[in-house]
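Only one protein chain is missing from this complex, and each of the others stays in its spot.
The block that comes next holds chain A.
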Amino acid sequence: MAKILMKGNEAIGEAAIRAGCLNYFAYPITPQSEVAEYLVRRMPEVGGVFLQGESEVAVGYMLFGAAGAGARVFTTSSSPGISLMSEAISYIAGAQCPAVFVNIMRGGPGLGGILPSQGDYFQATKGIGHGDCRLLVMAPASVQEAVEMVMMAFPLAEKYRNPVMILGDGLIGQMMEPVEFPDHLKTEPSNKDAWASNGMDHRGSKTRNLVKSLFLDPVQLNDNNLALKAKYERMRAEDVRSAAYNIDGDYPVLLVSYGTMSRVCRTAIDMLKDEGIEVGMIRPQTLFPFPEKAVADAAAKPSCRHVLSIEMSMGQMVEDVDRCIRGRVPVEWYGKCGGDIPTPEEIISVVKARIAGKE
């Protein structure tokens, strides 16, 4: 298929359709409302479902109901909206249903702003809802990658029977880039008959299915959480992703950065290379599971003296980076969170300061 120029938000909507997801429920919020504006036109063309819910709270449960009934389903929102959906996300995880959430992050906390941010890292990777639940979280760095991750998210959600989140920042949603929708990423929904409340007649069964997260018996609840834990361990083993940049040479500084921020880091790395300074980078593509080994290995290179976590948040991912490196090399954070994105020049000066041993 030829490449076409598309805005990130529209490409995300199209990618879901191309992946085989024809059910979309949403509530408007900047900077991702274009997904709904795109899909309200597009869904009828493909015989799909579009519904604007009355709130993100309701949208979360529309997803839960539809997923519980065996349908492929997704929504898109931005930071404050995801907070409202977090109740449903916990229930969906507890009841082990697949659903895909796209968070095009804006600055917070509170109403914050409408410009790009990566401030929801903790929320997405550590504490998305009450209880012991986790999401599989993917972070795209381009519109093309957003498309591919959205398309991958549905089979992953079904593989694990767990919510999956695409964590993009406002820039990914708003920028226009050439994209291609890879045919091989279109998948058939997995067989839901084993567990979904899709009607006994529909699956030709005499036994009913229950979709629930209530386990009053402590042993059963513990068992359910052990099953969830086993899934999260499987994600760590089978679906962790990262990309490396410029890690073949001997670099004194390693950057860890994701999403739009990692693109600025790449530019800084190229500019430093022109000056004869080597800097490597690991770009997590999954934030949960976190690419622990890739980061640890890259930091273990004998030349590596400094690790910098460059983020559009006030130092959140740095805690995961630090955890992987376990004190072997100093780990520091650099970033901004208000909508201003650190420039290549700023990153260059931070890197040079570390090499010179200055604060």
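By definition in this document, a contact is a pair of C-beta atoms (placed from the backbone, for glycine too) under 8 Å apart; a residue touches a chain by one contact, two chains touch by 3 or more; residues count from 1.
Keep in mind that, in the parts below, contacts and distances are computed from a predicted model.
Going by its UniProt record, the hidden chain of the complex is named "2-oxoglutarate oxidoreductase" among "Aminomethyltransferase", "Insulinase family protein", "2-oxoglutarate oxidoreductase" or "Carbohydrate ABC transporter permease". Only one residue in the set A:187, A:213 or A:246 touches the chain that does not appear here, and it is A:213.
Considering the full assembly, A:69 is the residue among A:19, A:35 or A:69 that touches the omitted chain. Checked against the full complex, the one of A:25, A:38 or A:258 touching the unshown chain is A:25. The chain not shown here is touched by just one of A:111, A:176, A:200 or A:300, and that residue is A:200. For chain A, the list of residues touching the undisplayed chain reads 23, 25, 49, 51, 53-55, 57-71, 73, 87-88, 91, 95, 197-202, 208-214.
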